[in-house]
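Let me begin by handing over the structure; questions about it come next.
This view holds just a subset of the chains, kept in their places.
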């Protein structure tokens, strides 16, 4: 009996494709690429690879507007994280990513796995993470119980993961507004240090080289919900429903140390973390970037749960896993290093040169897909956009303050959670571990020293969602400029940004307009400041009950301070100092 | 040259920080000691660093206290070797029975990372001889389980033998409920064993050993140990 | 006064990193007879003898004590 009968996979039809999230055009395109109808497993792979999250199909045309070059840029967008030069061959590798939807479903785990994911993005490139930041948006916690619950859960999730992993969370941003009540935002940044000649990429080269799976075992975590039509899996479907992803920061710490130890050797060809769409996106990305192919023997994948099917294994989003390609003949050495760190490592495939990803199950070929076309020919949409009505109305609004009672206003401001101290948050984060944090959270920007260098790294995360709603173009500009200003005020020279673009449903012209304008505003500011975009992430569909969030393009500016002893904090330092007011 | 060792459990994450201070700030010949090693006889000072040794699953420090290296560390301490447990290292020491008492969850149930003030209660130890008694020092804490507990009998014994080394206080040295960050019994932040060679403390002296980090108060703890070792 | 003992467990399909780590440690210490470990919580409530106790307990569990996304629970009432 073949796999398809054994697991009772349904026949592929347009209906099944739609359930998985593909539309008719996309389904036809898949057929065109293959020259035949995909089977069930293949269809699942198309759906995952062509999801908004993996393919950036609605944002790609606009993201091209970002400036991405400068002499200090070592790696721009396109890899797991961006890299810039800081001091000679010492480089900073960083990226922001969102974990909004999972954090609404399960605040603690959603936020925790968000931190875990972004850390893996950074250390797969060979960088040791030295700092995290978090940008958070919640509903009104003074009135709304649920928002308060989410807020507390998210903060302890970030703390739980980052503290245990051993990376300091050195700053961030928090904003409360009812627009985020049902769509909280959790944006996490990780930044690591890497030597320029020690950067690793997601490559699968060298015919016959082993493909090795490392890290945690695979479970049914986070398999795309829409694809799980219950009947197909028989009577115990209840237990097979997708699970919330659970983070294990301790395992991730082991994975970090093992990977960094491994990368000191020259028998690693390429490495890629298994993030969204797990084994699917990692294997296809590695093969397509190298113009090679891979064969995977899915029954070899270490599984946590019994009876997992090839489909589930390909689409699981279990955490703390990596895929790597090693040089042939060094398999034992790789396995030895992972054994030292008590981690699973298994040879699950090999590199080929035919441009195909071929999946086997107990010797049977169960899927065969061309690697490159799945990525390169992914659908791209130039979605219609249009200036929303609210924008015109607001333009004519007069925002003048009337009848202002200064005492009351002052009191109101001080008790507003948006203005009050964020100590409650950042004291739950270990912001000092690794003893590099030399301007602690509480200041406008955080500063990290680099042991063995005179220079410092300056970080600031900013975005004003309200401004972005009122005028996304200016709001986008302001986010970049505010972050740059904060970096400058700590004594740093702004160098580059990573961004996380959080918006509503891109199929709505109003939302798309906000997106386009914000990207244009940010691009303009980045060009003027000569701070290119080196990495980032887009999160669409932050909508509930048809209501989208205020547009929130979070910006993290990274800068360098030539002499870390000259860092500045943003508070009065001494009695008797003279206070100046600069600007208009 | 004086030799220092930093024990590395898989989830230790202050190991590099301790290494940095011991080696680059204090000039020890310093090495890491992997938790599977079984010989630690060759050191003048051993540090059990902070972190989450085995994810802090089950109880902080519990699994680490059963790892192979701890038998060797136990013998080392029995022979009078200087042993310092910081944060998770303190938890490991209590779990291993090298120090009395236990560390429970913070009263707030939350992780707390911030600078606190400590009052030196006993400067007659190898780790505190450069402080004066009653001195107020500023050192950060970063923990979820730092709430020191011991039963009454044990507490009396600690007092009788002057085993309480540090207490949480405010900047004026006041020891009160307000200056107690985690609910620790009698504001205890660090204790030493009866023999006087094993110190456990929740605050992180290695995070306060260079002026760039905002305090150098922790440095004198390591310097005290150096003086003590030199004097033999 | 009755006591209520609520047992809260992670659902079977949800990863239990704590249990796995404890299992690894036990096996390394030579206790090979242990094949799997799952760690849960037990919450003991001292309650008053109210009429609709069962209903109230369920309410309290679902509202506060249990996270239904990842956990499941059972309870027993122990009369005193």
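Odds and ends about this structure:
Think of it as A, B and C in the order they're written, each chain with its own count starting at 1.
As a convention for this text, a contact is a pair of C-beta atoms (placed from the backbone, for glycine too) under 8 Å apart; a residue touches a chain by one contact, two chains touch by 3 or more.
Owing to the predicted nature of the structure, the values given are computational and were not obtained by experimental measurement.
This structure file describes a complex whose protein chains are present as A x1, B x1, C x2, with one copy per kind shown here.
Rule of thumb we're sticking to: only the chains that are shown with their structure count from here on.
Between chain A and chain B the centroid-to-centroid distance comes to 37 Å (mean Cα coordinates, whole Å). Counting partner chains per residue, chain A shows two or more touched chains at residues 248, 250-251, 342.
Shared interface positions of chain C, defined as residues touching 2 or more other chains, are 17, 21.
Remark: chain C residues 11-17, 20-21, 24, 67, 69-70 touch chain A in the complex.
Only residues 105-106, 109, 216, 219-221, 239-240, 243-244, 246-248, 250-251, 304-305, 318, 342 of chain A touch chain C when the two sit together in their complex.
Residues of chain B touching chain A in their complex: 10-11, 13-14, 16-17, 20-21, 24, 50-52, 54-57, 110-114, 140, 142, 144, 204, 206-207, 210, 212-214.
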